[in-house]
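Questions regarding the structure given below will be posed in turn.
Every protein chain except one is present and positioned as in the full complex.
By letter and in written order, the chains are A and B; residue numbering begins at 1 in each of them.
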Amino acid sequence: MEHQLDYQHVEQSARLHRKIADAITYVLLAVWALIVLFPFYWMVLTSVKSYGSYNAEYTPSFFTLTPTLENYRDAFTTVPLARYLANTVLFTAATTAIMLVVITLAAFAFARLQFRGKNLLFTFFLSLMMIPNELVVITNFVTITNLDLRNTFAGLILPSVTSIFYIYLLKENFEQVPDELYRAAKVDGTSDLKYLWKVMIPICRPTLVTIAILKVIECWNSYVWPRLITDDPNYYLVSNGIQEIRENGFGRENIPAMMAAVVVISVPLIILFLIFRKKIMAGVSRGGTKG
Amino acid sequence: MNIVLQNLTKKFPGHGRKAAEEVVAVNDFTFEIPDGKLVGLLGPSGCGKSTTLNLICGLIRPSSGQIFFGSQDVTSLPPEHRGVGMVFQNYALYPHLTVLQNILFPLQNLKGKNRPSKAEMQKRALDAAKLVQIEELMERKPGELSGGQQQRVAIARALVKMPHVLLLDEPLSNLDARLRLQTREEIRKIQKATGITTIFVTHDQDEAMSISDQIVVMKAGVIQQIGKPQEVYDNPANLFVARFLGTPPINLFAGTVRDSKLYLGTNCVLDAPGIPDQEVWAGVRPEGFLLQPDGPLICQLTGIEVMGRDISVVSTHPACQAAAIRSIIGSDTRVDTSQPTVRFALKPGKVFLFRKDTEERLACQLR
Partner (left out) sequence: METNNRKGWLYLLPAILFLGFFMVYPLIDVFIYSFEEGYNSASQTYFGVGTYNYSYVLHDPYFIQAVKNTFLLVIITVPVSTGLALLISVGLSSIRPLRNLFQTIYFLPYVTNTLAVGLVFMILFQKTPYTDGLVNLILHWFGAGPVDFIDGPYWAKMFVLCFYTIWVVMPFKVLILTSALASVNQNYYNAARVDGTSRLRIFLRITLPIISPTVFYLIITGFIGAFKAYSDAVALFGTNLNAAEMNTIVGYVYDMLYGDSGGYPSYASAAAILLFAIILTITSINLLISRKHVHYTN
């Protein structure tokens, strides 16, 4: 009987431990979620405070009772935010589209075609993956300047339309398509290009979509290269635009308008993320890098 | 220590949206495992046998019912306080630890006055290793061992803390056929040597039959039959048990009982006194056939397969439910393969009748 009580005690304390551990876990996770979300909240909150009321707050207030969309109007009228957005959309779309063509052709050649020097070339490609962008950006800057391509879309786009990593990823995916399909297509007299277009691309569409989304994110957030290559605000992308706004735009004090601009350029990607959440997270865990 | 399961039930919430669709993995189990015996939980995959094992070791909690170890109710006791040793299906050996570190691991978890000294731990680890004959492998990592060796390490790790109960989840399924035979003998030997009450789970009836003191046949969360392997084999409680046990499997015929006689098709094969007229399932063990020139069961001969000690006669019969009848006869019997038909008499003890509707065994004395 004494033993029985002992068992009950053991059981209760185990359950208590478990509960305490769970509670601590949730608190920890909630704190980090708060740290992650708070800047977003603050950015939206500030963007709907009027200029006057924001500057009147010596002690920042955590909410506002009189939200205004005034700042959003300012963001589009006082600074060329619409132009920055348009530039970025154009840059992102063009870079992603050209890259998809380039890497699809390359991945197909590596995965399906037979030619001399294939393995050597592929190894060489892989070894290029280790080269940091910082090392090649200097010459590229000089090259683009010498070609007179500064402040043009060509200059912005061309250096970033290949990605060895994505070629690698796509090649792996292409290789999973059974050989028999290729042989069958050959027997039917299908050309390689038609086979690629009609068979490979539809089968590997999920991977292509993932790559496209990751590239869009990368393009939307790119800062260094556009900053080097453009000094004409007509060609600014959102990252440079926001930097320009910060240093010369509304004047340093119009923080609400600045935050409105920040909201506007952040929202498209957040929407993209919420739509393609699973795809993006799976894609990134397969080999995206940041930081 | 004997183990008693009392009305043990485990329900899992169903997948998908409808929470109402529960899966009953273990349904109202009541049985006792006697002290020091080796018991096999047997059933097809998904029948709830692994769930039962996990309930006994405490990794999952039952929905209702109780588990007793000896006189103690351990139903809601966490696994570490139950004193069970468990061998997992894929062994779950920690890949980064050596064999010795793996075996020491459970001992190093002990705290306070229960914690043995360093030297004592080493000694116990070595004893456990010796028991399963892996003492030369102590410094290797699991990745460098064969499947059979990993299996032994897993058993040693389960035994080192001197459990009251040893649980084995599909202990042989990852081994190749030859090693399986050898390892199951070894498990039997170790169990005999230690005298620990042992429960193991398997879907392979051969395995269960060969080494268990007692088998528990399960289907869809319900116990079908409990008993000594030979008893269960010779006396299946229902059609499922009869079909599940035995290789080659039992031959199943659609039969009729008319005027206390059993007909398979048009062949009147046996007397079935005391059974009312009805349609039945008749199961005949492969060894229940006797080759006789004037035997009542007339089958179309397909061919024979010589298996050394025995001969397997393959034939067909209109009432047979499978594509072929397999009957095993001694190799000293001659089969005339030039004849299109073959005639059998049936051994009454190897023929079981089951009700067509419930598939329960029809108790009767066939002649």
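By our rule, a contact is a pair of C-beta atoms (placed from the backbone, for glycine too) under 8 Å apart; a residue touches a chain by one contact, two chains touch by 3 or more.
Quick caveat: nothing in here was measured; it's all calculated off a predicted structure.
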item: Contact partner of the left-out chain, one of A:Ala82, A:Val136 or A:Leu181; value: A:Val136
item: Among A:Leu29, A:Leu69, A:Ala82 or A:Ala154, the residue in touch with the chain that has been omitted; value: A:Leu29
item: Contact residue for the chain not shown (choose from A:Val177, A:Ile201 or A:Leu272); value: A:Leu272
item: Residue touching the undisplayed chain, where the options are B:Phe31, B:Phe68 or B:Phe88; value: B:Phe88
item: Selected residue (touches chain absent from view) among A:Val48, A:Val79 or A:Met258; value: A:Met258
item: For subunit B, residues in touch with the removed chain; value: 57-59, 78-81, 84-86, 88-90, 92, 94-97, 105-106, 109-110, 143, 157, 161
item: Positions on subunit A contacted by the hidden chain, ascending; value: 21-22, 25-26, 28-29, 32-33, 35-37, 39-40, 42-43, 46, 55, 57-60, 101-103, 105-106, 108-110, 113-116, 118, 121, 125, 128, 131-132, 134-143, 145, 158-159, 161-162, 164, 167, 192, 217, 220-221, 223-224, 227-228, 238-239, 242-243, 246-247, 253, 255, 258-259, 261-262, 265-266, 269-270, 272-274, 277, 280-281, 284-285, 288-291
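In this text, only the chains that are shown with their structure count from here on.
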item: Length of the line joining the C-alpha centres of subunit A and subunit B, rounded to whole Å; value: 55
item: Interfacial residue positions of subunit A with respect to subunit B in the complex; value: 3-4, 7, 10-11, 14
item: Subunit A-facing residues of subunit B, complex; value: 72-74, 76-78, 81
